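Note that one protein chain of the assembly has been removed; the remaining protein chains are unaltered in position.
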């Protein structure tokens, strides 16, 4: 029983991968993403704690790039290259965690609102609409002021604020799936809510959820940097957004310290782009409607 | 005189190497009508689209397509644009999507007139009104948007549009598919009239031989990209030579023909089961004054089912016929407990249907649903095994799951069962999929099958096989069935009794022979009258 | 095609605007008006002199309204303002000010003693009028104007701060019609200072006109504009471009970058802001009940002193402030040299370790000392998230205190959270800081018993929760001492006491960093004269001294720094990238169009 299922799953995964690999943008995205993940994992091996400790900084303030500091130094004399590499870790974690949190809430609300009609759906929809029209940035700032400072707060603020879009998406997909005759068949077979949700709706919503998460990571990383720019979170946490904030508050712009201002920003753009490309490629592979088109 | 359309060794090949049309020669003279028949995928649509070079970019066309003697294949784009619609126009399949949803009907009809300047600009409005009148639509409809029209009206608009530039050739691609029997009859009548009045050459494409036969003088039957039979309509329909033509012809039985009574066309070696007389006594299923109302968006009420009393005996096949919107699907859903009745009740073996909980689940084991479109009735992610085991797991049926699944597959004649188990639905043909749906129902050993248009979306040749299976299951398992259909031929093929539904009410119920041969209600008579008829061979 | 044409139209309009406007803007300036434009970052809360409490607001009232006395630009000594002279009764309770004759309000009305009498009486009677400066008139008996030139103030106790009354004196004939003292006054204001506020657009600009009838003589310029920049880098660019003439609040990197600009003259002075670490000595409310959750071990003054010894101000000055700060010494910042107690705070971790060893704090296996109850010494360090000193300084402090066996856990939170926690005594160590005034009374009062909050942790602005009888006695003494020299001695003594109690550790005093256009302006008057500031003075001297001209800059540092010059490189890099991308897109589009123009379906 299990072996043909697994063989089939493997075959399906292989098919997805082949179609994915045919999309050059997606492939580039995966490679870039892989490099970032590798950086994040290897960073502790390449970088010693002491090279991140301002009390042990060896460079001068805002030194321009040189042999010792390929990307110059920050306002504390630390290597920008080291900081940027190290920042990959938390930036990636914050982006992923916030996106997962947001999509998790969104998926739960979306499926519940889509599957159950009546007042539950009405209440959930109103709730979703309400969150959708809220000025998310203001809400996120207020939330992070209420909670303890730090990456956890930022994750929570982004996650709590950004779920409604995925809720609507998942709800639409749930409604589409529920309109299919096979749901009617499952119900006619005697399947209850749990059966329909977990055997039929969730599996067919999952690819969408997966794609959505991938795309949401990009948004979350940008949101993280925005919150950092507005002064939330602690600068003792090294993230790209935090580095950019430090750069702009320490006068790097006027100093012309492009080596400080550009690398973290470019890293953000590359990572967000990579996630977006992967997400779009996955979308074309996993969403049959789009697949026909291209 | 040059023929309106002449195809010489036409071939259409798609990028993947699939040869859709393989060397077709056809000639159509002005005022002639030709029917092109074939099952889905036989290449008939590719052929139609190739005439005006409307095929997708990845299609390669070879041979000659002479439209009024000029080869459209070699025309410049400008010349081709001038020829399009002015010389030949198309009535597309599915008028729903072939009309631009956000532009008014009048504009869409006027567009080619203005473009090809076939009428002076100041007379365009009058011309549009004239065209609408020709298709029996009031001129106000020019202001309507497509979604405000019914399916038949949209098809009329498509016809009006096709006639807009007074072309010499009209290609009609499945113009009546998805339409009801009665509406289909109206549209066909209209088309026949207009073509003869204006002396237009018509190429009509359909999978339904009788539809083509009722309109066209000549018929061509296409099979795998080639024309396998060509002749006058009566000859082809009543005396088919090619095996494929024979299958097509048999798929649509003539109501009243004793040869097809309880005998759907099948090539299955198991053959047809012996006739079974349903048991008398307490009916298996009975509805008492069943009413189902829905609330409209506007706030009013739609009475989908009104005071319906229907019985299905043990081992009996009852056909519920009616056109779309007559409430027959709602009735079926209510019978299965998928829809709560507004008033009245459903009795199964004399006991009212439970409203929920375990009892309803247990009932659902006994009464099973077979849906119209097998490709969407199966979760595309679930293998055949999972699809059939789904019901077994829900009801925690005792016994070895694998053995039960195998037995169900055998019963639905999917043999060998082992081969089908790991397969995904999209790897199966339409008929096989419908068998999987039936197997999934059979696995629970039900007493009643409710089949909603079980063969409507299947190819003609498969249709008979599925109907034969239903008959065999009745004979072997004593399964009762409520078959919902718009197709009177189907009822003639397999049903014991027929119930005619019109606007939520049962207007006539009785034995098949009685109702279909001696209809008492006017509606039943109009249904029968709407069946396309092909003249007998001369 | 149509869309493309329209888009092209939009682009050309933008381009047109971009090209033509600089001349349009320039034209306005070329009308011969001499205007000084200063950049500011802080928003204005109110133009009502009785209400405004922001730095910007008080600066504007100083410019618009002459005070009774003002501070000398050289050394902050009180000098005549509206009052040309004053005398004190022997019991030091009656102050008689002689009001300058001949001075006029900007609407031409003469200034008389009735004006200050009206202003001060209003503040004593109307709660709204007391909003901003009410504390100055607390404990006053009466204010009278026996004649046009005499103002008599009687106080209940002797007050040393009577010549540091930072109270704008408003014209009686304008304000006596006012019923609601919270309302915004109509513009232009009627004032007596060198510049009068004419126009104000929130978050955009404040425009002042020179007061030609100003009693010290008309300013040498016609107008003074304050222009808002939320982004200091944008402000620096505006300075370099010449959109503004003067700015303050530069950060070290910007200051360094401007060194290369020949048109810019830089100015820095001794710090006037004290930065400190509070050590919770056992917070208590005003009635003496313990509040908050401070670590009880910190009640031990030896431990606090050891902590103070372990913090190296020199390093903080060099690393965190980039050298633009003064090393820690007394509580009063060195910018106010008279009151500053110049003895440098010692940095001696070895001594600190020794003290702790002797006091019985035994190091555990992990190097963390145990307190006297045997618990490891772990302290929270509260800081303002986003403030460079707190964020970076906390890292140094953590490592220094680790060296003496104290584990520190830095917590960087929102400013308001720091406020809440420090007011309620919920901290072990916390960053804090104050901008001092020429008169040290207020910052000194922060460390008295009376400044502690009420029982629910509200109702005051406590600093370190020190409640020391010796300090409080000295505080009362200096408040009553009208002899300046004697008072200075007492204040210095108080700073010694503070250092000894170690309920706070001075980290250093950051220097104000300013810059102005040397090619347009002659040197400004700074306050104090050596190492002083131009903007944010305790007075109007900087703006008043503005003289069009040129600062010949013999001592301009000519060394080429790594900064500034790289801007070109960036422009090259990024601009080049943009051009390449655009060119690529255009080229592709053209190629594509040419290839498929005709036969396309």
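The chains carry the letters A, B and C, assigned in the order they are written, with residues numbered from 1 in each.
In this text, a contact is a pair of C-beta atoms (placed from the backbone, for glycine too) under 8 Å apart; a residue touches a chain by one contact, two chains touch by 3 or more.
In the analysis below, contacts and distances are computed from a predicted model.
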{"item": "Name under which UniProt lists the unshown chain, selected from \"Binding-protein-dependent transport systems inner membrane component\", \"Probable oxaloacetate decarboxylase gamma chain\", \"Heme exporter protein C\" or \"Cytochrome bo(3) ubiquinol oxidase subunit 3\"", "value": "\"Binding-protein-dependent transport systems inner membrane component\""}
{"item": "Chains shown that the absent chain touches, full complex", "value": "A, B, C"}
{"item": "Options C:233, C:300 or C:327, residue touching the unrepresented chain", "value": "C:233"}
{"item": "Among B:63, B:94 or B:510, residue touching the chain not depicted", "value": "B:94"}
{"item": "Hidden partner chain, residues of subunit C it touches", "value": "3-4, 6-7, 10, 14, 17-18, 20-22, 24-25, 27-29, 33, 35, 37, 43-46, 48, 51-53, 127, 130, 132, 134-135, 138, 182, 184, 201-205, 207, 225, 227-231, 233-235, 237-238, 240-241, 243, 286, 413-417, 419-420, 423, 434-435, 442, 445, 453-454, 458-461, 567, 570-571, 574-575, 581, 584-585, 588-589, 591-592, 600-601"}
{"item": "Residues from subunit B at the interface with the omitted partner, ascending", "value": "49, 52, 54, 80-86, 89-90, 92, 94, 97-103, 111-112, 115-116, 145, 147-153, 161, 182-183, 185-186, 296-298, 323-326, 503, 522-523, 525-526, 529-530"}
{"item": "For subunit A, the residues touching the chain missing from this view", "value": "25, 126, 129-130, 133-139, 141-142, 145-146, 218, 222, 225-226, 229-230, 241, 244, 248, 253, 256, 258, 261-262, 265, 268-269, 272-273, 276-277, 292-294"}
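Just so we're on the same page, only the chains that are shown with their structure count from here on.
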{"item": "Chain whose average C-alpha position is farthest from subunit A's own", "value": "B"}
{"item": "Central subunit by CA centre of mass proxy", "value": "A"}
{"item": "Distance between the centres, which are taken as Cα means, of subunit C and subunit A, whole angstrom", "value": "41"}
{"item": "Centroid spacing, where centroids are CA-atom means, of subunit B and subunit C in whole angstrom", "value": "83"}
{"item": "Rounded Å distance, subunit A centre to subunit B centre (Cα mean)", "value": "47"}
{"item": "Of all residues in subunit B, those that touch subunit A in their complex", "value": "336, 338, 360-362, 364-365, 368-369, 371-373, 376-379, 381, 383, 390-391, 394-395, 402, 421-422, 424, 437, 440, 444"}
{"item": "Complex contacts: residues of subunit A adjacent to subunit B", "value": "1, 4-5, 7-8, 180-182, 184-192, 195, 199-200, 203-204"}
{"item": "Subunit A partner contacts - residues on subunit C that touch it in the complex", "value": "231-233, 236-237, 250-258, 319-320, 322, 385-386, 388, 391-392, 394-396, 399, 410-414, 416-417, 562-567, 569-570, 573"}
